[in-house]
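With one protein chain withheld, the remaining protein chains of the complex are depicted in position.
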Amino acid sequence: MSSRLVNWFKFSSPSTFYPLAGKIGFWSMVVTVVLLAVGLYMSFFVAPTDYKQGEGYRIIYVHVPAAWMSMFLYVLMAGWAALGLVFNTRLSAMMASALAPTGASMAFIALWTGAFWGKPMWGAWWVWDARLTSELILLFLYLGFIALQSAIDDPRRADRACAVLAIVGVVNVPIIYYSVIWWNTLHQGATIQIRGESSMDPLMLTTLLIMTLAFWAYCIAVAMARVRSIILERERETTWVGEMVKEGRA
Amino acid sequence: MKEFFAMGGYALYVWGSFAMTALLMIVEPILLRRRKQAALARIRRIARLQQQR
Amino acid sequence: MLEVRNLECVRGDRRLFRELNFTLREGELLHLHGHNGSGKTTLLRAVSGLLLPSAGEILWRGKDIRELREEFSAELIFIGHKRAIKDDLSAVENLRVACTLDGVRISEEQAWKALERIGLYGFEDLPSRVLSQGQKRRVGLARLLLNRAPLWVLDEPFNALDKAAVGLLQGVIREHVANAGVVLLTTHQEVSLTQGAVHSLQLGSGELGHV
Partner (left out) sequence: MFEIFRTVVMRDLVLALRRRADLMTVLFFFVIVVSLFPLAIGPEMSTLRMIAPGVVWVAALLASMLALERLFAADYADGTLEQMLLTPQPLALLVLGKIAAHWLVTGLPLVLISPLLGLQYGLSGETLLVLLFSLLLGTPALSLIGAIGAALTLGLRGGGVLVSLLVLPLTIPVLIFGSGSVEATASGMGGEGHLYLLGAILVMSLVLAPLAAATALRISNE
């Protein structure tokens, strides 16, 4: 995190950030639509059929980006939370709580598509594979964050309590991940390799990257929209929000 | 065209996955829009209250 | 010497006070006035470091209390609304635990003497749950007799005390301020001092503005 960015966010108040979030949100939604269109087209028509899994493998074009995003958003959320706790800035804490629901939906998508992929490949809707199990636990961590956020009425305490939870959580994620892998190898022998990314056909890889960028842009757009709503809710009594709404700039 | 939708026999699974992803990626923005409208309505109500006082 | 510079505190989304400035030197007492909900307790909690103000600084002997942390706590006693004693422990046990945690080494009979002086003779080793509200309050206040901390932050200290106890506490406060103590308190009673200055600060008089 370059110091310029840290200072910038430390000093930028919700009122200066609100319009900026609108712009970023709008343009990232445009990027999302474009990338999704290209990505989906490539996923179905350009990327070749997998010699082993046939057409079924195309689920990875949604499963893998969602899984990556769910992990990335959690780390980002913990980063914002830590920033908010250390610098006592309300905006960083709002960013953290803006990311949580999107992270949870990404984790859910990853689990859903993982299950839909497991059924044809291994014959069962749920397979206690190390990665899927860790994804499930990550979803629990998200749900814990959201539950704590809604359980505390005072917004300041909610932000700072959730910050501590997010930081404790992000410290535990690698431990949980490796303990699940240890647990998995112990009980099942070698895990069934879902896919080896590196050995993938370059065309498949580019499709996957485009879809990931599309998911990334989508998460930014949604997070920006949510942080704007949070700002409106938290700052509803302030004069700058009142004028902005009156002039229809909200 | 039909065999495209068949997805080599994996139709249920491929379309099931993509449909759920699409569903979430549509529902979430809609919920956000509704949340924003609610916030704006509340702000306007506060503004009206302050005018009366 | 306690100094508060343009302090601002927010509770929920209501701003209780803004641009609050005052200085308290040794041998001075600040009597805080204000109707309920004007932020008196919030100010006391902010000054004692329990609560993080949304803006402004609190300096003790010239240094920010958040940097001093434990050093500042060593020089402070905060008596809040709650009684801060365990019902299952006796008055003596409560007092000894409190003093040890405050870093004050006291012997058994020093504790008994303090409890006797605060008017709990004969109740020292009963479980606190059998004591009356006023007596429980006195156990909490007995710490004031034993602890040498210069800064006292008292939130409605006279609550639930009978006339004798109020007189006793007034005397203890007067004595503390007389030998260079600093007291910051809120109460609906009158506070008179033999030596040192009594300042008063009206909270909530300014605009009850929202954030």
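We call the chains A, B and C, going by the order they appear; numbering starts again at 1 in every chain.
Convention: a residue touches a chain if its C-beta (ideal position, glycine included) is under 8 Å from a C-beta of that chain, and two chains touch if they have at least 3 such contacts.
In this text, all values refer to a predicted model and were calculated from it rather than measured experimentally.
Colleague: May I ask you to name the displayed chains that the omitted chain touches in the full complex?
Modeller: The omitted chain makes contact with A, C across the full complex.
Colleague: Among A:31, A:121, A:143 or A:200, which residue is in contact with the omitted chain in the full complex?
Modeller: A:143
Colleague: With respect to the chain omitted from the figure, which of A:24, A:121, A:176 or A:205 is a touching residue?
Modeller: Hidden-chain contact among the options goes to A:176.
Colleague: Name every residue on subunit C in touch with the hidden partner chain.
Modeller: Within subunit C, the residues that touch the unshown chain are 45, 48-52, 70-71, 73-74, 76, 78, 80-89, 93, 97-98, 100-103.
Colleague: What is the set of subunit A residues that contact the non-displayed chain in the whole complex?
Modeller: 85, 137, 140-141, 143-144, 147-148, 151-152, 154, 156-157, 160-161, 164-165, 167-169, 171-172, 175-176, 179-180, 182-183, 186
Note that only the chains that are shown with their structure count from here on.
Colleague: CA centre of subunit A versus CA centre of subunit B: separation in Å?
Modeller: 16
Colleague: Between subunit B and subunit C, what is the gap in Å from one C-alpha centre to the other?
Modeller: Here subunit B and subunit C have centroids separated by 53 Å.
Colleague: In the complex formed with subunit C, which residues of subunit A make contact?
Modeller: Residues 88, 153-156, 234-238.
Colleague: Applying the document's contact rule, which stretches of subunit B touch subunit A when the two form their complex?
Modeller: 4, 7-10, 12-14, 16-18, 20-21, 24-25, 28-29, 32-33, 35-36, 39-40, 42-44, 46-47, 50
Colleague: Contact residues on subunit A for subunit B in the complex?
Modeller: 44, 49, 54-56, 58-59, 62-63, 66, 101-102, 105, 108-109, 112-113, 116-117, 119-120, 218, 221-222, 225-226, 228-229, 232-233, 236-237, 241-242, 245-246, 250
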